[in-house]
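Every protein chain except one is present and positioned as in the full complex.
Moving on to chain A:
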Amino acid sequence: MAAYLGGIEIMDLAATLQQRKDALDFTLSHNELSGALPANDHKGLINNVEYEAPLPFVARKRKAHVRPKVEPPLSRLITWFVITATFWLVFGTTVGEYIGIKFVSPDADQFSWLTFGRLRPVHTNAVFWGWASLAMLGLGNYVVPRVSNTNLFSIPLGWYSLILINMAVLLGTLCLMAGINNGGGEYREYIWPVMLLFSFGLLLTLINFFKTVARRSTKEIYISNWYIVSSVIFAIVIVFVAYVPLWQNGLGETIIQGYYMHQGVGMWFMLFTLGIVYYFLPQQLNKPIYSYSLGILAFWTQILFYKLIGTHHFVFSAIPWWLQTVAIVGSVGMIIPVVAGTTNFMLTFKGAWYKITDSYTLPFFLTGILFYFTGSLQGTAEAFRSTNLLWHFTDFTVAHSHLTMYGIICFLLWAGIYALMPRITGQEAPQITVGAHFWLALIGLLFYTIPLMYGSTMRGLMWMEAKSFIDSVSFMAPFWLWRAIGGSLMWLSHLFFAYNLYRMIVVPGTVDIKETAFEKLGSIDHVS
């Protein structure tokens, strides 16, 4: 040891000790990664910077991409379509909620204008022709020119059709409440002058869309426009067949009724909405649609099979037996377009599933697609003769129509609106109220449908065992209560949606430059 110490050179020692001391004294300077220069975004790459982020109460989602502005005339048109649609949604479901309560409390009121039988068609027609149709057309006015890479053929035509359809729903609602209806066929309760306004609106839309597609600057017609333009053509045919008084006597009326009520759902709402999804889903995922040919297969098979299934609402009735059989076969055939469509959408999601957690529109799309699969296949399951024994005439049908019209159509329309409005106005809804809308609507729908499906299955069994009818009424009481509870949640979610739409449209805290400037000047004068 002594020999070792003697051998060390003083200079070496000092250097080593200094090095060791520096090492022990080392601390981070806190700008190792950023460098010493002040932060500056020369190229404008960073958006949405928040300097003082609050504690996140819910998961934060990605904001909408900033896109080039849509030309103002089209923006205004689309915005008014969506506003009036939302009005009819809130109105129609307020009525729906109220008649749901009447199952629990039949003496809630005793006014003729508010009696159950009159309000029920007010509810269904307002959400069909008011909410869903106007929302679809609003989105369609954006999608059709966009995928044709051109401008909308005519803005005024769009306005006329908006006004005509709104007038139809308003007049129709008043007529129904006053006790004027067309004869009691479901969704055909508006009398013909009212429906004439509606179909004029559709006709103008068709001209507008068709001419837009005709002057497209792309070679091919994008699949969205196959679905959208065809559905407008079909809707006009359906309304024509349903209202022309040439083949409506006796059972003819019922055969047409089966055709009309189901084509309205499948060929108007479903087909149009699928067209919207074929545009917005790939766009929101930032990926091309998985398969163009699956989309084409689904298109033609949907027309072929859906067309046939109307009379499955009248199985075992006096309608010709062969026609009932055709309807059942068609209902089974519907598996093809439904599986093709769902597969196409799901495989478009493939490799991009992680984006769902990041987005507030994609959960709406995914929910709509899942209900598209389950709800449509449920429809097939309900169409057989054996299942008709059990479920026909019960509230199972009501649960099914809500799983589909609400679970599929409404969720997909909301998805489209949340995707589109920020492009139009540059404003986004608060994510927390979008979340509230989504979860209340979804949970409400499940509360509504699941107890109702269970209860009505049991009720069907009671009928098959020839139990007394009034017992089957008492038996349903708790399930009708669940329906009212679920309905209340759904209704609440629509208030959130209306608020969100308000936030997407109205620009907050706009400063009137002129007024502020004069105010400023005034205050200076005062001081001096």
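By our rule, contacts are C-beta pairs under 8 Å (C-beta built on N, C-alpha and C of every residue); 3 or more make two chains touch, one makes a residue touch a chain; residues count from 1.
Here is the rule we go by: contacts and distances are computed from a predicted model.
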Checklist entry - What does the UniProt entry say the missing chain is called, choosing from "histidine kinase", "SCP2 domain-containing protein", "Thiolase family protein" or "Cytochrome c"? => result "Cytochrome c"
Checklist outcome for this item: Among listed residues A:T343, A:T397, A:T457 or A:S488, the absent chain is touched only by A:T397
Checklist entry - Of the residues A:S112, A:S217 or A:N286, which one touches the chain left out of the display? => result A:S112
Checklist entry - Which residue among A:S217, A:N249 or A:N286 touches the omitted chain? => result A:N249
Next on the checklist: Considering the complete complex, identify which of A:S154, A:S230 or A:T457 is in touch with the unshown chain.
Outcome noted: A:S230
Checklist entry - What is the set of chain A residues that contact the non-displayed chain in the whole complex? => result 102-103, 106-107, 110-112, 115-118, 120-121, 179-186, 188-189, 191-193, 210, 213-214, 216, 219-221, 226, 229-230, 233-234, 237, 241, 243, 245-257, 259, 267, 296, 300, 303-304, 307-308, 310-311, 313-320, 323, 326-327, 389, 392-395, 397-398, 463-464, 466-471, 473-474, 480
